[in-house]
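Missing here is one protein chain; the remaining ones are kept as they sit in the complex.
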Amino acid sequence: MELLKKAIAGTMESSDIMVEIIPWEKDLEINLKSDVEKQYGNQIRSLVKEVLEEGGVKNACVNLNDKGALDFVIKARVKTALYRASQGGSYE
Amino acid sequence: MSKLRRTMLYVPGSRPSMIKDIYIYKPDAIMFDLEDSVSLKEKDSARFLVSEALQNVDYRGIETVVRINGLDTEFGQEDLKMMVKAQPDVIRLPKTETAEDVKEVEKIIEDLELEYGIEKGKTKMMAAIESATGVMNAMEIAKSSDRLIGIAIGAEDYVTNLKTKRTPEGTELLFARCQLLNAARSAGIAALDTVYSYVENMEGFRKEVEHIKGLGFDGKSIINPRQIETVHEVFTPTVEEYEDALQVLEAIKRAEESGSGVISLNGKMIDKPIVERAKRVVELSKIN
Partner (left out) sequence: MDKYKIDFKDKGKITRKSKVREDLEKVIDELEIQDSMTISFHHHFRNGDVVGDMVMKILDKKGIKNLTIFPSSLTSAHDHFGEYIKSGLIGRICTSGLRGKLGQDISSGILEEPVVIRSHGGRARAIISGDEKIDVAFIAAPHCDVQGNANGFEGKSPCGSLGYAQVDARYAEKTVVLTDDLTEEVAIPYSIPAYDVDYVVEIENVGIKEKIMSGATRAVTNPKELLIAKQTAQVIEELDIVKNNFSFQTGSGGSSLAVTKYLRDSMIKKNVVADFALGGITGHIVKLHEEGLVKKLMDVQSFDLSAVASLKNNKNHFEIDASYYADYSNTGNSVNRLDVVVLSALEIDTDFNVNVITGSDGVFRGASGGHSDTAAGSKVCIVVAPLVRGRIATVKEKVLNIITPGSTIDVLVTDHGVAVNPKRVDIIDKLKNSKVKIMDINELKEMAEKITGKPEKINYTDKVVGLIEYRDGTIIDKVYQVK
């Protein structure tokens, strides 16, 4: 997937995660701010990485603000941000 | 016994906090909405959210329904593409006016099922009728597809179309309700009533539920979990009804065993419709 612009998905509501994806030349960088950093920080980072890799994204800065989102919500928000960043390109 | 659809609980497809555990309220069906309760900006995010939810959350065997945006909008096609893949039990069409509307969507679903390797016919459909034209075409809509498991009435848009407004008595909805019901029964599918928005008015709500149950509806759309209990209560047979039904079934059994043809109970002839009703009452009672 080719990222054409930066995009945001998700809200700051409880159980949600705000995902900002900014395409850049550098390698993948994931910045996480989470209510549950200690318990799930690593799990969240690796899940986000997985979704990005599936989408063939290697060069982006991903900023995450998590309010205790479950895995399926994280997946959905990251996929949405990618969709918006690629301006509606197919996820597959 | 045919599937219970006493309550269909609406969940906005854009709210993770509600989607993640809506099953705890044990409605008969859950409707994830991609349409009216989702803002235009969030149509895409709701689509992804509901898709991931359907594939990852265990909804405890509760029937899952997704209300997509109409094909006449820019979102309908994408909704169908993603939702058929996520495999909810039912896809619900908004604002259905003709049999063509249903057939159009059915064709797309069929193609998608083929593309995704899903068993043909697995994805069921539901049609919401929300306009005068739709109400007048209720019969053709109800019979338009084998996938159609039910039709529902959407009162807000309908009464606006009629150029009137909703009242507690609901006279303005009587024709539409009866028309829909008859069409549904003729086609052998379910009939669902519209939402009741005044969540605080439990008394008014109960009256409406009793009214539509009396008309013959299978159930109602619910917008707040607090409404579920009332609907299930109203749709549950009373102790008397249960005992009467048991008596009927007993009488049938005795008649069958003794080989007699005509059955009578307490001076009343019991024929097929009465037996059918009795069976349903017993089954409904067992749920509670």
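As written, the chain order gives the labels A and B, with residue 1 at the start of each chain.
In this text, a residue touches a chain if its C-beta (ideal position, glycine included) is under 8 Å from a C-beta of that chain, and two chains touch if they have at least 3 such contacts.
None of the values given here were measured: they were computed from a predicted structure.
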{"item": "Full-complex contact with the absent chain, from B:Lys103, B:Arg226 or B:Arg254", "value": "B:Arg226"}
{"item": "Positions on chain B where the hidden chain makes contact", "value": "20-21, 24-25, 58, 224-226"}
{"item": "Contact set of chain A toward the excluded chain (per top definition)", "value": "14-15, 35-36, 38-43, 67-71"}
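The working rule: only the chains that are shown with their structure count from here on.
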{"item": "Chain A - residues contacting chain B, complex", "value": "9-10, 13-16, 69-73, 75-77, 79-80, 83-84, 88"}
{"item": "Chain B residues within the chain A interface of the complex", "value": "15-17, 20, 44-45, 48-49, 51-53, 55-57"}
